[in-house]
Every structure is written in structure tokens, then in C-alpha cells.
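Down below is the structure, laid out as C-alpha cells.
After this line comes subunit A, so read on.
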Amino acid sequence: MMPDSDLLSVQDLCIGIPGNDSGTVLVKNVSFCLNKGDILGITGKSGSGKTLTALALAGILPKPLAVRSGIVWFKGCPVLPGKGGENFLVPGRDILMLFQSPSRALDPWVRIGVHLTDSIKAAIGASATPRETPKETAVRALEKTGLDATAYDCYPFELSGGQRQRCLMALALAVKPRILIADEPFTGQDDNNKSLVLKSIRDLTENEGTAVIVISHDLRGLQGLAQNLLVIYNGRQIEAGPARDIIQTPCHAHTRELVRAMMFMEGGGR
Partner candidate 1 sequence: MMVPDWIKRLAYTGFVLWGVSLCTFILFALSPGDPAEIILSAQSQAPGREQIEALRHTLALDRHWTVQYLFWMGRICSGDFGQSWQTGRPIFQEILLCLKPTLELALAAFLMVLVLSGASGMLSAVFRHKSVDYLVAVLTVVSSAMPPFWLGIMLVWSVSLGLGLLPVGGQGSAAHVILPGFSLALGLGLLQGSMLRSALIRTMEADFIGFARTRGLSTMKIFFRHILPHALVPMISLWGVCLGQLLGGAMIVESVFARPGLGRLMVQAVMARDIPMVQALVLFICLIFVGVNALTDFIHWRLDPQMRAFL
Partner candidate 2 sequence: MWHFIFSRTAVSILFCLIIGLAALLAPWLSPKDPLAADLSCRLAAPCAQFPLGADQLGRCVLSRILWGLRLSLGGALAASGLAVGAGTLLGIGAALAKGWVGILLRAVIDMGLSMPGLILAIVFAGLAPGTMQGLILGLAAANWPWWARLIRGLALSAAQKEFVIAARAAGLKPSRIVLAYILPQFKNPLLAGASLKTGRIILAFAGLSYLGLGPPPPAPELGRMLQEAGIYMARAPWLVFAPGISITLVVAALNVAGKIFQGEFYDA
């Protein structure tokens, strides 16, 4: 059982291709809890199932995959992502996922500003009367990420890869979801962008109370950022707990490998 104070609680999540019992299971028994303002890191080598877990929580698993079993609780209400639990865990307002590749996440024929205002309008919904128009919110968010206000009218192909990543972060800042999942936000970015991503995540967690899940195979980056860490290997969760503990004293052999590799890179190859 999980305390009601938990924002998100996942227990024994299994993802695979539904069907007969022998159907393929790609992710097995992932469990964790998230509170407001928490930062959880999920790591593991490529193809281990990190992104699949995120997609399942966001409710956008590609067919034929589906959640085979497990319980997900959001603010005390049970939710099985995508099966009527949509009412409780609303994409956009409650949970937003930023994809690994900003270029593929953005519709090449739709302006950046439209991407943002659409999301803002969807997140606000019919509830509160906002103090500013969606366009103003969008422009403010873009400026917070260091982009010019002119980016609002640009098409994605008119911006560089790094700028597109900033647009995604601006989107997160504008929408202010309860839970944000960032899939490999640091990969392939220069240091400027990396620090910007860091800043935005901190902004969201400290000022808006967003719970953030960061998926990354960059242990070094996660080390400074995440409080808790989840290590996934071959679709199974092999370690879970405070990040510092896991990195200093890894239990599982695979985790040790990851930590050793991280130290190797830090040490410049020695």
C-alpha cells in the first residue's frame, strides 16, 4: 500500500505484448514512488526498457504493446494507464513526456508557437481563467530557455537541433505538468543546452512542485540531479534507492559496470 501523500506510485509494472500467457514480456516488475518536487533518474544501457516504462506511464505505448499487469496510483486514485484511467491521469496537465529526439517530436509543418499554445490550452482546459493569454505564456517560456521571442513564429526546420531541444523544455515550462518525464534530455547536447535543461528541471521542481523522471544513460549527469535512482537491466529493475548510495555502493554487478564506466570517462580514460 502506498501513503496518500505520494503523487505517483508504481507497483510491479509489466509491459509486453498481450495475448496468451507466453506472450512476450519486455519490462517486468518495475516499482517506484514519486512525490511532489522529486527527481527520479532511470538508467540502464540502451534497449533495457527505460523508454517503454515512460511511454506506458504517459499512456502512449505503441500498439501492439500494452501494460500487462501492475498497479499505478496517481494522487491516491488507481490508474491503469490508457484504460479508463485517463480520467485520473490526464496527458498534458498531469503527465507530460518529452521525447528523446526533439526533431521527431515536433511536427515539421506546424510552427513552434502553435505547438506551445495548443499544449497550454489543452493543459488549462476549462478550469481556471488564466492571467495571461496562451501566447504570452508561450513567449515567456521560450525566453526563459534563452530563445528569442521570434522562435514563436518559426517552423522546426528553421531552428538548430539545440534550439529545438530548448523548445521542448519551454513547452514543459509553459504547461507545468504535475509529472514530467524527460527521455535522454542531455544526450547529444552541448554544455550550454545541458545546463539549460538542468535549470529548467530545477525550476519546475522547486517552483511548481513538478515531479520529474529523467531517463538517461549518463550516470554522471544523473548523479548531481536525481535524488533517487532506478537501474533497469534487460527489462528488470535491479536497483532502486537514493542515487548517492547506489553509485557509491552498487549491489548488482551490472550497476558496478555502469559506475566503473562512468569513473573511467571522468578520469579521462585512466
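A word on the picks: all candidates are chains of the complex that A comes from, given by their letters.
Quick notes on this structure:
Criterion: contacts are C-beta pairs under 8 Å (C-beta built on N, C-alpha and C of every residue); 3 or more make two chains touch, one makes a residue touch a chain; residues count from 1.
Bear in mind the structure is a predicted one, so any value in this text is a computation, not a measurement.
Note on subunit A: across the options 1 or 2, its touching candidate in this complex is 1. Those residues of subunit A that touch candidate 1 in the shared complex are 55, 58-60, 62, 90-93, 95-97, 99, 101, 104-110, 114-115, 118-119, 122-123, 155, 157-158, 171, 175.
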